[in-house]
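A single protein chain has been omitted from the complex, and every remaining protein chain is retained in its original position.
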Amino acid sequence: MTLLEVRDLHVWFDLPHGGELHAVQGVGFEVDPGQRLGLVGESGCGKTTTILALMGLLPGNATVAGSVLLDGEDILAVGEDTVRPHRWKDVAMVFQGAMNALNPVRTVGDQIVEPMELHGIAEGEAARRSARELLEMVGIPGSGASRYPHEFSGGMRQRAALAMALACQPQVLLADEPTTALDVMVQAQILEMLVALSTELNLALILVTHDLPVVAQVCERAAVMYAGRIAEAGPVDALYHDPRHPYTRLLFAATPDLHGERDVVSIPGTPPRLDRPIVGCPFQPRCDRAFEPCPVERPELMGVGSNHIAACHLNTVAAWNGA
Amino acid sequence: MRGIDYVLKRTGFALITVFVAITLNFVLFRALPGDAITNLSRVPHATPQLKRAIAKEFGLDKSKWQQYVIYLEQLAKGNMGISYEDQQPVVSKLKEKLANTIPMVALGTVIAILLGVVTGVISAWRRGTYLDNLSTMTAMAFYSFPTQWLALMLIILLAGFFPVSGRTDVFLLNPSAWQHFKDVMIHMTLPALTVALTLYGEYTLIVRSAMLETLGEDYVLTARAKGLKPWTVVRRHAFRNAMLPTVTLMAISLGYIVAGQILIETVFGWPGIGRAVFLAVSERDFPMLQGAFLVLTLVVVFFNLAADLLYFRLDPRITT
Partner (left out) sequence: MSTAPILGLEPGVTADVVPARRKGGFVWQVIRERPVAAVGASVVLAFVLIAVLAPVLAPYGLHERVGPVYGRPSRQHLLGLDDGGIDMITLLMYGARTSLLVGFAATLVAGVIGGGIGILAGYFGGAVDAVLMRVTDYFLVIPDVPFMIVVAALWGPSLTHIILVIGLLLWTTTARIVRSQVKSIRERVYVKRAGAMGAGHARIVLRHILPQVAPILVANVVLTIAVAIFDETALSFLGLGDPSKISWGKIIENAFQRTALSSGAWWAIVPAGICVALPILGCTLVGQAMEDALNPRLRVSHLGARKFRVRAMVAKGEL
C-alpha cells in the first residue's frame, strides 16, 4: 500500500456567469515515503489546484471528485470534515512565495507553535523550544523565532515556512513553486535542503513547478501536466532522454541550455479552454507530430516503459505501423 | 519602547499642527475681511461699556501683530475670553459643553462600532449572498440619509417612548445622583441612537472591505492548511489583521464625529459643543465661536495623532 495515492481526481470551478471550468481532469499518481515526485507544467495547467485539492484547500465555488488515499484511507470522502484532521499532521504544504504565506503581525515562532498546539504535538515552552530547533534545522538561528516575517529576507522566509511545515512531522510535504522569485543561489540552497530533509526524515515530497531544471535536481520521478490532465509521467531521466509525449519533448527543448548548445524552442499557441469539453487530444492544436486520430479521439494514459506512462497516440501500435 | 523616536516625531508634528491651527483660528476670526470681532455693531448685546471692555481685552486698537501676540499670551494662560452671551469665561463654558457631548457621542460610537464590526464580518464571510447584499445596501442607505433627517425620523417613530429634547428634565427637582443619571441616560438615548445609525454604515463598509482583503491573503490559506477550524482562522488571522486599518480609520473618524454633532444636537436640543457653535453663530458670540472652533480642531488633531500612534503600535511592519 502506498503512502499517498491519488486516483482519478477531478476539480471543477463554478464560473461567475454560469458553467464550470474543469480545471483538473482525472489526475492520478502515488508517492511512497522518501520519494520525490515532480508535478510539471505551464501555468494554468492545474498543478497547483491538484495539490491544493489533496489537502482540501479549495474555495467554496469548487467541486471535487475522485479519491485521495492516505495510507489507504480516502481523506476526501466527505469533503472538508474528513480532510481537516489530516492537515499539517499528515500532509503539509509550503506555498509559493512565502512573502504572504506568513502572517505579518505574528512572530515566526508563534506561527510554528500554532499547529503544534493545535494537533497536540507539543505545548507551551516545549513547543517553543521545538520551534527553535526546527528553525535551526533549516539554517535559521533559533533567536529568529521571536522575529516577524518582514524582518527576514525572501530566502529565509521560505526556510521559515519550511520549518513551519515540518512542525507536526508530516509524512507528505507538498511544495508549490517553493523557489520561484528567489535568486539562483538561494534557490539552490533551498532545493538542496528539500532533498536532504526528504532523505533524512523519509519524507515524501511532491514538488510543483514549471521550472524543469528544478525538477531534474530534486525529483526522481515527475508527472507532466497539460490542460488539467497528466500527459506523461515517469522517471525524470526517461522524460528527458526518452520523452513519449510531444509536449514533454518540447518542454525540455524550451528550456535554455546553459551550455548554449541547443536553440531555444518555444511552443507556439496557447493551452485550450477548460470550460468546454475537449474533443480529441488537448495538445493536438500545438503538436508538431499530430496525425489522424489526434483531433478525434482522446488518448488515454498507457505504459510505455518501466514505470513510464504517456497519453499520446504516437505510442500506439498504429503509430509504429504508420511511422 | 520600540520606536520612541517615531512617537516623538509624530507628536512633534501634531504640536506644530496645533500651533498652525491656533494661528489660522486667529486669522479666520480677526484678520480676514468681514472681521467679526471688530465689527461690533453686529453684536446684539453690545452696550457701549461692553464694547469698550472688548476693545480693551482684545487690544482692538493695536495692530494685528500685537493682537496676535496678545491672543497667544491669553491662550497660554488658558484664557479664551468672555462669552458675549452671558459674560461667562469661554473656557469653562466649553468644558461644560464638551462634557455634555462626549458621553453621548461615545455611546453612539460604541454602538456603531459593535454593529458595524458584526455586520461587516458577516457580510464578508457570506460574500455575494443575499445577506451580504442586503446588509451592504442597508449600510449604504444609512450612510446616505441626512443626519438631521434620521434624527427627525427617530423622533417621529419613538417620540412616545423617549424624550426628544434637552439633556435633563427641567421639572425634575433636586434629583438624587442616581435619578439624575437615569434622567440623563434616557434623554441621551435618541441622540446616541442617531449617532449610531449615521455612523454604523460607514463602519460596516470599512470592516467588510478590510475583511475581504485579508480573507484573500495567503496567510489565511496557510492557516486553513494547518488544520485550524474556519472560525478560528477568521478570528485569529483574518480578523486580527483586518482590524489594523479599520481601527485607525475609526480613530480618525472619531475626531470628526465630535465636531459633526451639530446637526444632532440641534434637533434634540442637546447642550453640547456642536450646538454651542451653532448658537454662538446666531448670537454673534465670537469669543465663544472662536474658542469652540479651536477646541474642535484640537480634538481632530488629537484623534489623528492617536490613530497614527495606534497603528504604529499594532503593526510590527511599521518602522520609522
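Observations on the structure shown:
Each chain carries a letter (A and B) given by its place in the written order, and its residues are counted from 1.
Assume a residue touches a chain if its C-beta (ideal position, glycine included) is under 8 Å from a C-beta of that chain, and two chains touch if they have at least 3 such contacts.
These figures come from a predicted structure and were not determined experimentally.
Among B:I82, B:I206, B:L244 or B:L309, only B:I206 touches the chain left out of the display.
Contact with the undisplayed chain is limited, among A:G34, A:G66 or A:G154, to A:G66. Across B:V7, B:I111, B:L152 or B:V247, the single residue that touches the chain missing here is B:L152.
Summary of contacts with the chain left out: across B:L15, B:M140 or B:M185, the touching residue is B:M140.
The chain omitted from view is touched by exactly one of A:L3, A:L37 or A:L76, namely A:L76. In the full complex, chain A touches the omitted chain through residues 8, 10, 12, 26, 56-67, 76-80.
Of the residues in chain B, those that touch the hidden partner chain are 17, 20-21, 24, 28, 32, 34, 36, 125-127, 129, 140-141, 143-150, 152-153, 155-156, 159, 202, 205-206, 209, 212-213, 215-218, 220-221, 224, 230, 233-234, 238, 249, 253, 255-256, 259-260, 262-263, 266-267, 274, 277-278, 281-282, 289, 292-293, 296-297, 299-301, 304.
Assume only the chains that are shown with their structure count from here on.
Considering their complex, residues 217-219, 221-229, 237, 240-241, 244, 314-317 of chain B touch chain A. Listing the residues of chain A that touch chain B in their complex gives 55, 57, 84-89, 92-93, 95, 97, 99-105, 114-115, 118-119, 148, 150.
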